[in-house]
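Quick one: structure below, then a few questions.
For this view, one protein chain was removed and the others were kept in their places.
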């Protein structure tokens, strides 16, 4: 994928995606080698043994929906169905919440449509004690850890049951009991923090692992570099995931440098091992996460994982992707849809069928609806009730200093 | 060089240099492959063709002081003598200035002893119109461009002839006429600025090249990553030099990640070409700089060059290296001394001899002394004269706003 | 005389870019999503298509690199206008601003300069939560070497942006995003107003400037002075009108260097003053204004100068209107100052 820039005229280059609105989607340039499956090195191997994987793709599910190759984690049908369940729940939850935002019930929402496998599979491959530092597009981790959906919605509604007391934008979950850190609106900041967390775990001799996720666009931030440097230098037990869903907001991965090298290849300069994974292949993400976790848990340090996927819907409720990319691009994405692929795999195995799928879809749709109704009974952003207004002055410091007390009094609360 | 960390106990690792004060110097771990000379790819090659060079070493001068191999730039004896002259001048200037700081004439000083080839060779390989964004250890660039030494010393003395009006620490030169940008005390900040400068040159269709230098320790800063990202994305005509002199202040290159990958290897993740160069080999640095300049000038974008060298003296006049590394380390450095090597090469060629060398040394020593005397006649930091005190309130803005005028009046100047 | 048209603040900013790009080939504009898409608020929409990809383009998501690239370009003869997508995200670029941009002219004794504009939407009122609502201007007013501005309407926004780009100094322009599509007087329950009915929504289509460093007295009055900028100008106007207070309201427009002459003249006349901003109180720019006002107008002051500001907390999503210093608090402060 690395190549000499084609221009030899002067002037700088501003990379352009292969297709803009009106064009035919074209993924020929993104360098997916689907035919030659990546080998699976020993998880304790030297980092350099993984570096050829930077330009290949870890896959388990082939185009015939069969699980194959060295990376096949050999999950039970039960676990496969659980994965499907989590992904489908994520999607249906997203669909509903997005709609509710359109109806004015939430101020804002972000879906993870098309990339549900990234969070669902990692969530299942990690232990519950493992610490998660996600970005705003891994809500699937919460479902993988069975977080109460009503609590999640209450957060998104900023109502009186919101465990963040109305302080955060929707989708910016925090859930300490679930070992799920606070999602920041600031891109990339959590990546080096995750390394610090992992170092503290290691210092205590715990064998827990910390995992963090950022997007392709966010790899350009300085904090990405800081995280990789810390992780490499201190050999921290952390999994650094780059979710390459091809787009930032309106800018494609080439604006982050993705035309000139894979995101996985960034590991090489830190001497970190890397895996580049079919992010729409639940089994591949599961296997890669497991590989990195096993390595980290054994004291062999960090791994950088690039999950190659596609953001199939808008960036957020504030976005209109049809203004910068072809509408048909999602359908043309060569790695398919993660839910369809796992579903077809289960059907292939004789462990699932269309009617069960329909029934599950219906049940989950109802579950989401019922949970929303329940959550709404605790209030909404516009109507309340919220946490008491005076709570706005709390938790700035452990104890309220005089100036905040004065300000609270000034507001009369 | 990339390897799996050897520990498999828990706890994080804090890398240690091979030798501390009292130990025998040991450079066996730094992975210098001196025997297998690096091949020279075509300067217009795909970036990936250079990536194996990340783990080798571009050398021209062998241990017998012969110029050999594909990278030999074939310089004339005159140019070789010029190179030697620049390096020797740099060293003797440094020695004298350091001493003067010890005598209280300057507030601060930084030498580039042991790594003079880095700046001297690059300075000669680039065109005068090419723009330089150096760090504080490339004073050789100024000599390569024949800057008036009296002006340089006047700056270091902050006297009335200081072209920076006493505003900057010694060594933090600026010299616009020489296409030499302002040296910042803040590490790494100039690296992405250099890319912006290069983009502006390119936008105007100029074929000038911009070059910047940072240290091994500084590669850890976010700005390093920003610079590489910009340079890659926009295909900017810039040469990004990492001067790996093995040490930051008291921390060795391993604290910047240098134990796990070479600094040249960082290019791979950006899809940039890289060269890893024997930084004490004048001819190798010259050739590598020329390669990158030719590539950039032709519109093929940026190159990352790691020059492997050794900081043979203290970090600055505020530092005492014997507290953190063996005193004998410089002498044990496997790549020798850049001046000695070029000198011996010239002697080998029959173009130089010991007595000419001695004469040059003496002449330059006198030149430095005479220049210092002359510079001192314009004042010193402690005694003055300086720029007028009122100049302190100038150049904050293009025009002095009311509040600075008031402040100036308040000071009575 | 040039033609004029009704413009929103977004359109006015867009038009300023357009005029600048048209008139001066050194001008270029960039930022995250600022190229093909034209910015998440549309401030650069259509400009890439019109002026070309090397003039208006997308950047990687790295605010430090954006500022640094702009510095390098500006030092090398260009006139970059860089957009930081939200003011809340300017901080990765803070070091480049404090340590580099602001000092380049000084530390090089004028050999190198970086005449560039950084513009960024700031402020609350759109339920953006704590990461899309900040008013961080005060962090920048303490940096010698940069100018800091915040327009409150389309006319000023365009004129000030052109002035900023033509200035030899680096200028940081904060754009109150709540004003982008219409004036906002602090009452979230009223239907949104439109710039088309506001006199400052009438904007010349061509080139003009609104000078940096000059405040604008947007309402004459004798009872007390109100110093405000950005959204708070509109809140002040509405509060004074509704409460029937004879306030003189000063739209500061430029924070560094601020127009102390206009402020002092007003305060010396009225003897009373209230200072407003949306940013948190402690260490906010209001403190600077008050420190200078009490120094320069001490003997004219009949009451302490009050500040009405955001609270010393992050901007809380659910308590947007309890956080925002709205009409009720502004009116109360004016009355207390009058009665003190």
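Letters are used for the chains, namely A, B and C, taken in the order the chains are written, and counting of residues starts over at 1 for each.
Operating definition for what follows: contacts are C-beta pairs under 8 Å (C-beta built on N, C-alpha and C of every residue); 3 or more make two chains touch, one makes a residue touch a chain.
Note that the structure is predicted; figures quoted are calculated from it, not measured.
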item	value
Candidate in contact with the missing chain, chosen from A:229, A:262 or A:309	A:229
Given B:83, B:166 or B:299, the one touching the chain that is not displayed	B:166
Candidate in contact with the missing chain, chosen from C:227, C:305 or C:330	C:305
Interface with the unshown chain - residue positions in subunit A	131, 163-165, 167-168, 172, 174-176, 181-182, 184, 186, 189, 191-201, 203-204, 222-223, 225-227, 229-230, 233, 395-398, 401-403
Residues of subunit C in contact with the chain not shown	64, 88, 91-92, 94-95, 98-99, 102-103, 106-107, 130-131, 136, 138-139, 141-142, 144-145, 256, 279-280, 282-288, 290-292, 294-296, 298, 301, 303-307, 311-314, 340
Touch list for subunit B against the chain that is not drawn	11-12, 14, 16, 20, 107-108, 158, 162, 165-169, 172, 184-188, 217-218, 220-223, 248-251, 255-257, 318, 323-324, 381, 386-387, 389, 392-393, 396, 403-404, 407, 410-411, 413
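Just so it is clear, only the chains that are shown with their structure count from here on.
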item	value
Furthest chain, CA centroid comparison against subunit C	B
Where subunit A and subunit C are represented by their mean Cα positions, the distance between them in whole Å	36
Overlap residues in subunit B, where contacts from two or more other chains coincide	198-199, 203, 222-223, 225-226, 229, 233
Residues within subunit C bordering two or more other chains	54, 60, 62, 64-65, 92
